[in-house]
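I have placed the structure first, in the form of structure tokens, so that the comments after it can refer back to it.
A single protein chain has been removed from this complex, and every other one stays in its place.
Read from first to last, the chains carry the letters A, B and C; within each, the first residue is number 1.
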Amino acid sequence: MSEGVVAADQLRLFIERIERLEEEKKGIADDVKDVYAEAKANGYDTKTMRKVVALRRMETHVRQEADALLETYRSALGLG
Amino acid sequence: MSEGVVAADQLRLFIERIERLEEEKKGIADDVKDVYAEAKANGYDTKTMRKVVALRRMETHVRQEADALLETYRSALGLG
Amino acid sequence: MSEGVVAADQLRLFIERIERLEEEKKGIADDVKDVYAEAKANGYDTKTMRKVVALRRMETHVRQEADALLETYRSALGLG
Partner (left out) sequence: MSEGVVAADQLRLFIERIERLEEEKKGIADDVKDVYAEAKANGYDTKTMRKVVALRRMETHVRQEADALLETYRSALGLG
């Protein structure tokens, strides 16, 4: 029984740590949304911004290879 | 009570229709995976193929505008 | 050059096969939505229906173990 109580307390502590972190994460996700909203209000296209963020995350040579391959496939299919 | 029985039967029929459709959908999703695997075995890059499929789904003028905007943003950030 | 042409044709065939399958899949996904909409119109709660569909997909003993574990954790945290 005493073991069950200890385990319940330990479980609760894990859950509460996760909840605090999830709350923090949500706060930052809201901040990200706010920046995108501010950029949109300044005339920027947020969909294109998201593509740029993804491209900047890639290593240069990886991005260049992906660009080249896409260009080749687009040409092959007449997607100018 | 009789109403509850009828409702249970009706609910079961809805659930079974959904399950049959979900199974069919899974079958087709597996077929898609097979085509990508076959293309990969023939030397094609499936990640780029997925991008091409997405681009072909867009209307021409929408795709061209998205392309132009991305080009502008990439240039602004030196993402050549 | 001739090789490039062959490859472009082969790529196009793969892409078109994928597109046909994706269209079929979308049709079935729409059918699933229709069944849920019909169930909803008959007074059923679709969120609960989705849980039931997920539960029925599990093997009996797996579902029973998951149920028992959740019951234990809920009790430990006073989530009656």
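One rule holds for everything that comes next: a contact is a pair of C-beta atoms (placed from the backbone, for glycine too) under 8 Å apart; a residue touches a chain by one contact, two chains touch by 3 or more.
These numbers come from a predicted model, not from an experiment.
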Message: I'd like the shown chains that the missing chain touches, ordered by label.
response: A, B, C
Message: So one chain is hidden, and I want to know which residue out of C:13, C:37 or C:69 touches that hidden chain in the complete assembly.
response: C:69
- prompt: Going by the touch rule given at the top, which residues of chain A touch the chain that is not shown?
  reply: 10-11, 14-15, 17-19, 21-22, 24-25, 28-29, 31-32, 35-36, 38-39, 42, 44, 49, 52-53, 56
Query: If the missing chain were put back, which residues of chain B would it touch?
result: 4, 7-8, 11-12, 15, 73, 76-77
Message: Using the document's contact rule, name the residues of chain C that touch the chain not shown here.
response: 45, 47-49, 51-52, 55-56, 63, 66, 69-70, 73-74, 77, 79
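Note that in this section only the chains that are shown with their structure count from here on.
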Query: Centre to centre, by mean C-alpha position, how many angstrom separate chain A and chain B?
result: 20
Field: Touching two or more other chains - residues of chain C
entry: 11, 15
